[in-house]
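Here is the structure we will look at, set down as structure tokens.
The other protein chains are all here in position, but one chain of the complex has been omitted.
The letters A and B name the chains in turn, as written, and every chain counts its residues from 1.
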Amino acid sequence: MTASIPLSAQLINLFAAVILLLAFAMLAQRRMHSLVNLFALQGLALCLATLVAAVSTGQVHLYFSAGLTLLLKVLALPWILYRLVRQLNIKGDVEALINIPTIMLVGIGLVMVAFNVALPISELSHTITRGTLGIALAVVMLAFLMMITRQKAISQVVGFLSMENGLFLAATSATYGMPMVVELGIALDVLVGMIILGVFFFQIRDQFDSLDIRHMEKLKDS
Amino acid sequence: MISISGFLGQAFAILLALFLAPLLSGWVGQCRAWFQSRTAPPLLLPYYMLQKLFNKDVVLAHNASSLFRAAPFVIFGCMVLACAIVPTLSTDLPFAPAADALALVGVFGLARIFIALAGMDIGTAFGSLGGRREMLVGFLAEPALLMVFFTLAMIAQSTSLATIVETLAHRELVIYPSLAFAGVAFTFVSLAENARVPVDNPATHLELTMIHEAMILEYTGRHLALIEWAASLKLYAYSCLGLALFFPWGIAPGDDIVALIAAIPLLVFKLAIGGFLLAAIETVNAKMRIFRAPEFLGTAFMLAVLGLLVRLLLEVRT
Partner (left out) sequence: MDFFILMLSIPLVSGALLTIVGERDWAPNLNVIASLGTFLAAVGLTGEIVANGPRFAVGEQFFIDSLNVFFVALTAFVGLTTSIFSGPYMRIERDRGRLTKPRLRLYKSMYQLFMFTMLAALTTNNLGILWVAMEAATLTTVLLVSLYRSPASLEAAWKYFILCGVGIAQALFGTVLLYFAAERVLGAAGNALLWTHLVDVKSQLEPTIMALSFIFLLVGYGTKVGLAPLHNWLPDAHAEGPTPVSAVLSGLLLNVALYAILRCKVLADGALPEGYAGNLMIGFGLFTLLLAAFFLSRQKDVKRMFAYSSIEHMGLITFAFGMGGPIANFAGLLHMTMHSLTKSAIFFAVGHATQKTETQLMEHIRGLMKINPLIGWGLMLGTLAILGMPPFGVFASEFMILTHAMKHFPWTTPILLLALGVAFASIFSKVQPMVFGETEAKRLPHAPAITPVFLHLGIVLMLGLYIPPYLTRWFHEAARMLG
């Protein structure tokens, strides 16, 4: 049964499971600082998963991909986020719209949906990491849930970036990564987007005196 | 197929549990003191406590019913039974066919009901408060514990604890992500069930926060001794269960005397590390408000369910 799975696949499965776990932890996290920490950890798990895939398959561009993840998701983006949290003087507090256990239950429901959707596809995959596609989809959905249920602009952005993590996991697990040029382009977009958002935060705070997006519900169809 | 050696092994395991359990409690207390830079109490403090309490007279409230008097014995019996079911040294346990993982949860549940009833029996405010809280925690912890067992049962294709441990101990090295989820969930449940820090604090008698202590405030003498001993046994049972399920190496497979004897120091060693980690967890975390306990245990439940799902998706290959 399970014994036929090679060690590398087991490791990737493990990291994928860790990424899923971290996605849940982020969903439940109340403090902004810890949220960024969890995001960095998730990036690290993704990086390690990619690295294991790279070692086991010997595909050179996966090494690049892992390096890119390390630079961007583990170092650069968390650093930017830390700076933002510090400069904007965000204090950690409760900010979820729905209480957290409910969110968790919804999250479990989403994971089930994601697993079911991904099951027929994983069975078609011939890569060693096929099972993780469902996890990747689940991470994307959980990040989506986080963006819906959070009120602070920064946590929405962390949700967005976590979604990106899920997508990279999907790319790694299903196909051993996208072509290099595409991955570079995606990374560039994410970085530039993050910088723009950083600028945005300051503008939002200047205008609304808060990063709470509840203030930003004026535009409605009257 | 109850063999003599199996029976002996079983008896030995129970005796060992009775002996080691207070030691474990003492060890955890000592580690906590070290972590908090306090002068550590003696390692054998729980034994002195038990001896002192056994020698004291029992003082009963006027309105105490027979249930109040019977409860300590029931609870103690339940915990001894639990320690007998959990494979600590060997998986060759005569009791094992009679009671599987689900029965174990039931045994713990029985003890919980009795302690809660006993707490309410006298009719003091604290007793009822503690009893109610205990039931709240139990009501949330039990499903999580069951889900953990289901995940493991799926791996071993059996709900018998002995079989589960045997399967896990004698597999080739395969990484089960589901086990990691289950392990974390189990840790959460253990902390809550043993009245440990994020949920309860065994060392405090602060009115508003206590759960376990609130229920046993009215107990004295040998009753209290039995309850304290039972609490130690519960911690021991949970620790051994955790070790057996998630770090099963070294548990003797059958009626092999040598392996059985070799398993003892290993068990003590593992328990020492486990107790040390428990103390570390208790020191690092702050006690949470009782209203957050559902969230804590909800997380445990969620992790256990995730473990189950991950097991289904990643590991089952037909």
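Convention: a residue touches a chain if its C-beta (ideal position, glycine included) is under 8 Å from a C-beta of that chain, and two chains touch if they have at least 3 such contacts.
Just so we're clear, the structure is a prediction, and the values are computed from it rather than from any experiment.
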Can you list the shown chains that the absent chain is in touch with? A
Of A:S34, A:Q87, A:T102 or A:Q207, the residue touching the omitted chain is A:Q207
In terms of residues, what is the contact footprint of the unshown chain on subunit A? 59, 117, 120-121, 124-126, 137, 140, 144, 147, 153, 156, 160, 163-164, 167, 170-171, 174-176, 178-182, 185-186, 188-189, 192-193, 196-197, 200, 203-204, 207-208, 213, 215-219, 221-222
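Throughout what follows, only the chains that are shown with their structure count from here on.
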For the subunit B and subunit A complex, residues of the former touching the latter: 171-172, 174-178, 180-181, 184, 294-295, 298-299, 302-303, 305-306, 309-310, 312-317
Within their complex, subunit A touches subunit B through residues 1-5, 7, 10-11, 13-14, 16-18, 20-21, 24, 28, 100-101, 104-105, 107-108, 111-112, 115, 118-119, 122, 131-132, 134-135
